[in-house]
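With one protein chain withheld, the remaining protein chains of the complex are depicted in position.
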Amino acid sequence: MIAASLAVLAGLLVAVLVAGLVLRPRGASTLEFYLAGRRVGVVTNACAICGDYFSAASFLGVAAAVYVSGLDGVWYATGFAAGFVPVLLFVAAPLRRFGEFSIPDFLGRRLGSEGVRLAAVTVVQLVILSYLVPQAVGSGLTWELLVGEGVAGLSPYATGVVVSTVAIAALVVVGGMRGTTWTQAVQFLLLLAVFIWLAIVVLGSGFSYPDAVARLTENPLTNPAEVNGNWQLEVEENRLDSGEPAFFGHPGGRYGPLGQITLVVTLVLGTAGLPHVMNRYFTSPTGTAARMTTVWVLGFAGVFYALAVLLGTAARSLVSEAVADRPWLADLTVDGVLRVPEHAPLVLGRIYGGEAGLAVVAIGALVAVLSTIAGLLLASAASWGHDVYERHINPGASQRQAVWAGRSAVLVVAALSATLALLLRPQTLTALFPSIVATMVTWAFALAGSALAPVFVLAIWWRRTTAPGAVAGMVTGALTAIGLVALAPSVGDRGIGEILLAPTIVAAPLATVVTVLVSLRTTPPADVERLWLKLHGTAADRRAVRLARLTIAGVDGKKR
Amino acid sequence: MRNGSLPLAFAVVLTWGFVYLVTQIFPDPPLEVEATVLIGVGITLVLTVGYPSALRGPRQAGPVRRSPGRQGRTIAAVGRSMPLRSGLTTEAAHRAVRLLHPVLGGDSVAITDREQVLAFLGPGSDHHTVGDRPQTESSARVLAKGKTVVVRDRSKLGCPDPDCPLHSAVIAPLAIGKRVVGTLKVYRVDEIPPPRDVVEGLAGIMSLHLELAELDHERKLAVDAKLDALRAQINPHFLFNTLNTIASKARTDPEEARRLLLRLSDFFRYAVRQDGHLVEFGQEYFFVRTYLSLEQARYGDRLRVRYDVDPQVLTAHVPVLTIQPLVENAVKHGLSDKVDGGTVTLKARVDPLTRTTSIRVTDDGIGMSAELLEQLTSGDGAADGGVGLRNISQRLQALYGERYRLDIQSDYGNGTVVDLRIPLG
Partner (left out) sequence: MASSGADTPWTDPDEGDRRVPDVGDEYDMPADVDAAFRTVRRVAVGHFVVFLGVVVAVPILTLTVDWWSEGRLIGGMTPSFVMAAVGLYVFFFLIAAGAATLSNAVEDRMLGSPEQEPPDRDGAEP
């Protein structure tokens, strides 16, 4: 079985690498490497954004959160999807119209300041790193369950982390953005196909979604916990109504009165500051297309997350029934409840599809991880290569040198995240944070939403924003977010702790206020009107559309 | 016609409070939540849908009614040769009265417009003379309500002359759409009033003819406006100034000069191409911005422009070539003589509840003296190079009847505000 799974995995990785190689950019211009030459269809780009965005946190984490806490776990999915609404309303079109390479580039040119550029690079790198680590953790967990054996003396977990990081870093270094746009889109379709397949087999076996919710809600929610070295089921306390038990279909399983709101605010604002997602917008041909791309993303996200919630519910209901006649499940469960909730979709796959089913879901999980890592590494490369190397280290760099600077940055960042993932073995943390992958991703969102999103929105919609204001805002947001999250373990996760774990609701307004105050005391760039023409005008879009029409007309004319 | 959203919001809140009280507090046990929500949503829907029509007032019964009967054939014959096709004038009314007198079954027949008697034929013509105000109070009632009145009593007829031979009458309104423009009166010297359905039927036919006449007139006005606008823009003030600007830029900034020329061609193309009465606001807006960008090229920093446009207003229909003249007046009379220039603001809004489009053109220029304002509104403005406001208000009158408003406020020294409100279409 192990051999078969390994073979499937190897085959998949080879396929991805080959796709990256075949589609790799011809000619080593930086624009090609980073942005696939800007002509990528709306739906393809939407798929690629989904591929970037749906990470292990979405593929395993959402179902896991629903598995652990029922209704309250659904809020992860809601927040992940909701994040694209503000992106569409406030960011997508102006970002595309003005931007060229990366978030730091956008902010630096909008505010006419290298200081802003470097501050943004720092924040972006931090966001990327805190997003990369949970992905690596997720791949480690998947490997552990799928293969269960290490290679070359490493533990299974470490093997998963290393193999996935190395493979995807290689892909990015060799393939660049075009390779990853197409593979990203294909990878997303693969994820969606896995979920649809799982949903179909689960529903086909007579599973009734509403009945399951009703039945699970009859008895209090229980989860395994380690007490004095023994695993046993503990009743979850209702966070809304202390002393009462929590129920699957009712709120209170995870959040107190504040928790849902702080989490959703964190996820909603965070999306607009995620570098790997925002960089995708630069590949849209026009600002209008960037908007429509977001609409498609929201459609895909809706389907994907609705399925994830369904699967989390199904796992809760079906795993406990399946334990009796499946001995392999006993090792993973305590009285019919999974110890590591992230295993939920994988176990479902094995119950319904046997070894092959497990392999399919595991491949889905790995693909989710890989595509997200690829996007993150590429965003990191873009900001190192373009914003730091070309601008500050070697201003006279040739295209070739810049590309190589980006490639080496990829390797460094990948190595760093793998190391961090190895140090943070999740079992030590699971007691405090159920569904560790989703929780860790929340931190990346908190950082992005606190430091980048407020400055971003202000720079786009407020003429008076100045460079010192933006730097002050980013620093305030980042420090507040990091500080509050660091405080969280000492406070616990109740009451005020709910804010500390998802600190955007405090940090983002603070960053906004600081940006506004400092901006009002300093002078804005002199040529705001010219920048405004580019940021909010559609002349470039119209030119692009006309050019496209002329080209099409020319092609048709030749055919005739 | 003011913004109606607030009262509606208030009414909705009140409704939900009421529904809550009636379903949750008073009954014991309280009603199911589903039922409550259903009732609340239902009432809210009725309120929201019914509210705009309530604001517009009750619908009047159309004054045009068919009147079948013995006289049907004769009436049809008369209808074909109705002389009112050229509008409600004294001459046309006179011919109409002569034509109609035999078929109406009365002794005297009169036609009035809102102000005066246009024609009178039959007994009583000695003191019911053409050019008088309609004297009877019953005609005032018809003009106000737009409904046929039958008078059987001499005293109710209300003729001030004690020797008047007329005893009874049927007075029917002549209406264009919903607007009453005059009356058809048929009198008899005895107590039996003339046949009401015949009078009404003929009044209906006459109304239709008047409506056709109005349409002709409207079309002519629109053509006038088009010519006016064109003439205005070809005059030296605008065209030569723009050409001069272009000529001076041709050397320093040829690309800019080329763009200005293209804009100028866009401007004329729009002015010439329009042949309907109504056009999407978005297109009029394009015309306004083309015009203002040409003026901006000429005035430079002295002319500042600010648009404030509701997203919904872009697809609303507005009368063609209406907004640009207002803006042109603001530039010409408000800002061109002000040394440090000023700002022209175009604000366009839609109130979906009262179904009103409101357009406001403001400038902070020198304002207008009372004489200039008078000159503009009385139609002499066209001679001054702008499209006279009177032309605009005539076209609005033709298109919307009483359902529009055009207000001008100007303080000498403080700028001008022109406020236009038309039904949303």
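Letters are used for the chains, namely A and B, taken in the order the chains are written, and counting of residues starts over at 1 for each.
Going forward, a contact is a pair of C-beta atoms (placed from the backbone, for glycine too) under 8 Å apart; a residue touches a chain by one contact, two chains touch by 3 or more.
Please read all numbers here as calculations on a predicted model, not as lab measurements.
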For the chain not depicted, the shown chains it touches: A, B
Touch with the omitted chain, as defined above, among A:210, A:243 or A:396: A:210
Given A:58, A:260 or A:466, the one touching the chain that is not displayed: A:260
Listed residues B:89, B:283 or B:397, member touching the removed chain: B:283
Touching residue (missing chain; options A:67, A:84, A:131 or A:384): A:84
Where the unshown chain meets chain B, residue by residue: 33-34, 254-255, 258-259, 262, 265-266, 268-269, 272-280, 282-283, 285-286, 289, 292-293, 296, 304-311, 314-315, 317, 320, 423, 425
Interface with the unshown chain - residue positions in chain A: 71, 74-75, 78, 81-82, 84-86, 88-90, 93, 208-211, 213-214, 240, 249-251, 257, 260-261, 264, 268, 287-288, 291-292, 294-295, 298-299, 301-303, 305-306, 309-310, 461, 529, 532-533, 536-540, 542-543, 546-547, 550
